[in-house]
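Of the protein chains in this complex, all but one are displayed in their positions.
Up next is chain A:
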Amino acid sequence: MLTTPPHLTTLRPSPSTVSYTVSTASPRQTFPSQFLHYFLLLQRILLGLATLLVLYAKTSNPPSPPLAPLSEHLARFPWVQVGPLAFTSLFLVFRRFHTESLLTLRTLGIQTSTLSSSYLLPSDTRFIPTSQIRDIFIHEAFRGFEVRYYLAVVVEGEGEVVVVFPNLLPGRAIVEEVWRGARECLYEPKG
């Protein structure tokens, strides 16, 4: 649904902080895309409210006066039909674009985060202090029927590396840009 290939957004709130975000949501630079975004947001809210209303009308017994016609109408449909429909629409309402980000704070460390696919589920965030970072590198690996680039952080005392952007695995151009930026931020440029 309106997803694009993973693209990178860079934020530099201060000279020592950079946040790289990779997302499949379409970028909102132009007016039509912004309009589309808010339009879709409105649609979602309306769909969510409508679903809640239907569920309320179906469950409330006896029905409150203003909802009586709706309840009567809904009574003709069994739960087997209404339930899955409501569930699907709620799922769509709370669905989120794949978004993964890397926040680098000079002298402090880096934080990787993966937003969950739904607004209801908790997101996965991990902070790695500079003292524990051994290295950050780009390598290739087999995944499915493809060979993909990935950015990985070697953490001291751990047997496995931490893969940045583990689900989206953006292409080489993005990974290289993030790698350069992250190294620059972690290890201050010499002289």
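Note that in this section a contact is a pair of C-beta atoms (placed from the backbone, for glycine too) under 8 Å apart; a residue touches a chain by one contact, two chains touch by 3 or more; residues count from 1.
Methods note: contacts and distances are computed from a predicted model.
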item	value
Protein name (UniProt record) of the chain left out of view, among "serine C-palmitoyltransferase", "Molybdopterin synthase catalytic subunit", "small monomeric GTPase" or "Phosphatidylinositol N-acetylglucosaminyltransferase GPI3 subunit"	"Phosphatidylinositol N-acetylglucosaminyltransferase GPI3 subunit"
Among A:E72, A:D124 or A:E140, residue touching the chain not depicted	A:E140
Those residues of chain A which, in the complete complex, touch the missing chain	5, 139-142, 145-149, 171-173
